[in-house]
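Missing here is one protein chain; the remaining ones are kept as they sit in the complex.
So, subunit A:
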Amino acid sequence: MLERYWAITVSLFPFLWKGFIETLYISLVAIVVGSLIGFFIGVVRSQRVPVLNGLFGLYIHTLRGTPFLVQLYLFYFVLPNSGISWLSWDSITAAFVALSVYTSSYVAEIVKAAIEAVPRGQSEAATALGMTRLERLWYVVLPQALKLTVPPMSGVYVMIIKSTAILSVIGISELTRQGEISILRFPRDVLFIYGLIAAMYFVYCYPVLRFARWAERRVGAARIVDLD
């Protein structure tokens, strides 16, 4: 029995590994791009910029209030039908865009909440010292807000990593898709193969959560520094 599982593992591993690398690649791009967009939107929203605030609010709530699968279909199947040539994306582009946009909607809300969680006295003191609005944000509020984003952000990242599994429906050969193909080769071992896939996701996600806890403790702990 064990030998059989070992044989399956050995023969499937190159395929699953390829899928894993694809998952890693797509999720990292989505996390980086989505975080940058989300960070920008979150900062703008925290500053209550008149028109942008409403627009970004609509963006965020639309994305958060609809399933990722539906968004993915929109980007992949519906946009190309619009007849606008530069919106005719291949599956990988659609995947990047859909996942980045989805990520940004969560990051934006986290960043906004973190900025608002920095005590008002902090920016009040900065104001009283004569700092401009941007200086207060950059030197006083953001450094403290970023610290607060670490725990919720890691939760979002893990969610995004797991969401890449959905990309299999538009033919991206990421980990889940590679697994499904493998199952065609070994139809009797569905449970084992899915177990293998789950383990590979876990190997990726768990360190992210551990890292978050480590980072949280590290940035959260006050320490004495020597400046010179």
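Heads up, the rule we're going with is that a residue touches a chain if its C-beta (ideal position, glycine included) is under 8 Å from a C-beta of that chain, and two chains touch if they have at least 3 such contacts; residues count from 1.
As a working rule, contacts and distances are computed from a predicted model.
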Notebook entry, point to check: One chain is missing here; what is its name in UniProt, given the choices "Amino acid ABC transporter ATP-binding protein", "Probable tRNA sulfurtransferase", "Electron transfer flavoprotein small subunit" or "Fe-S cluster assembly ATPase SufC"?
Noted result: "Amino acid ABC transporter ATP-binding protein"
Checklist line | Given A:P14, A:P143 or A:G171, the one touching the chain that is not displayed | finding: A:P143
Check: Of A:A7, A:V78, A:L129 or A:V203, which sits in contact with the chain we cannot see?
Finding: A:L129
Note to self: If the hidden chain were put back, which residues of subunit A would touch it?
What the structure shows: 119, 121-122, 124-132, 135, 139-140, 143-144, 147, 222-227
